[in-house]
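Apart from one protein chain that is not included, each protein chain of the complex appears where it belongs.
Think of it as A, B and C in the order they're written, each chain with its own count starting at 1.
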Amino acid sequence: MDPTAPDVHDLRERLAASPFHASIGIEAVEASPGLVRLAIEARPEHRNLQGTVHGGLLATLADTAMGLAVRTAIEPGRRHATAEMTVHFVRPAAPGRIEALGSVVRAGATIAFAEAEVRDERGDLLAIARGTYSVTHPS
Amino acid sequence: MDPTAPDVHDLRERLAASPFHASIGIEAVEASPGLVRLAIEARPEHRNLQGTVHGGLLATLADTAMGLAVRTAIEPGRRHATAEMTVHFVRPAAPGRIEALGSVVRAGATIAFAEAEVRDERGDLLAIARGTYSVTHPS
Amino acid sequence: MDPTAPDVHDLRERLAASPFHASIGIEAVEASPGLVRLAIEARPEHRNLQGTVHGGLLATLADTAMGLAVRTAIEPGRRHATAEMTVHFVRPAAPGRIEALGSVVRAGATIAFAEAEVRDERGDLLAIARGTYSVTHPS
Partner (left out) sequence: MDPTAPDVHDLRERLAASPFHASIGIEAVEASPGLVRLAIEARPEHRNLQGTVHGGLLATLADTAMGLAVRTAIEPGRRHATAEMTVHFVRPAAPGRIEALGSVVRAGATIAFAEAEVRDERGDLLAIARGTYSVTHPS
């Protein structure tokens, strides 16, 4: 068995062990090499002043899905950090279940690129994100 | 008295009335035309798996500071929505007080541009953000 | 016949009439609603100091493909302007034929989103771009 193959159970443990992700309720749905699908139940307290889900929550979900997808594509001992993230907010988001599918565009020796699509329960596109990730050996 | 002049008390009320902002503890520090300074106390539960403050929190703080700065620069009856946000993560962030200074680059009739600097208590730059905002008349 | 249907001959005329596009040799390959494919022959004079094709050329090609795709998705009398463009440079580009496929993500009343993929002759991905476009009635 390939010890580096992504495993949704591992992802669930990682997310449960991450204080931030656990506190906002990010859930791992699916993982395969280069792809990670996460979900969140956007609750009324995630709304901004205009009654829609705050873009920061969509950005957080997208960044997490991209970062975990990058992890499936780099050697186990390496670390990744978000260097840059761009999010385009395509549609306002209502409270409810929101999913992000993160995928790796290219993972190199020191830089990786990923992107994510964020959709609501009906499959409508809410936001699209791209990120540049720095990949390093732990010091 | 200019009824459109930004007022840090108004901002505090707006943030207190926003479920998302209240839940993560975003605080209004300062406001003047085109400029809004916000702060957050990054707590241990805001850390990601690597022990640093999650980039999503910095992005949320930056987006909120930029959006509120845009509000100080548009006519009171108008609405703004984030169309796009780019964040460059310059340094890892440790738990503690984090401030974001949002400023308007240009506010036009239908589009506004803003940027934000996110710094820690020592003044070190953690992240820089820019955003494109759609400005509309309420329908 | 639908007068707003995109027509690759119209695109060719538009590009020929645009001093900048004509001068760098951007060619229209294909057009359908929401999609525009352009090509350029990257010549030795498009190289930067490191011998690869300058990123600015890829960014220009991507922006043009996205902007023309947006045109196919908005009413004929409207104008579009790039408000923001993000480009991720995935691989170094060698001189040779380079294509960009621009597609509309969503076109609204005042804002449109588009993206583009830039590939070399072998189909390898060189760059990916996204843009936010302001859509206005001519004044």
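Assume contacts are C-beta pairs under 8 Å (C-beta built on N, C-alpha and C of every residue); 3 or more make two chains touch, one makes a residue touch a chain.
Just so it is clear, the model here is predicted, and its values are computed rather than measured.
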| item | value |
| --- | --- |
| Residue, one of C:V87, C:L101, C:A116 or C:V135, that touches the chain absent here | C:V87 |
| Among C:L57, C:I74, C:I98 or C:V135, residue touching the chain not depicted | C:L57 |
| Touch residues of subunit A, complete complex, unshown partner | 83-84, 86, 110-111, 113, 132, 134, 136 |
| Where the missing chain touches subunit B, by residue | 86, 88, 90-91, 105-106, 113, 115, 125, 128, 130, 132 |
| In subunit C, positions touching the absent partner | 14, 17-23, 44-50, 53-57, 59-61, 63-64, 79, 81-89, 92 |
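Note that in this section only the chains that are shown with their structure count from here on.
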| item | value |
| --- | --- |
| Intercentroid distance (Cα basis), subunit C paired with subunit B, Å | 32 |
| Cα-centroid distance, subunit A relative to subunit B, in whole angstrom | 22 |
| Interface hub residues of subunit C, defined as touching at least two other chains | 86, 113, 132 |
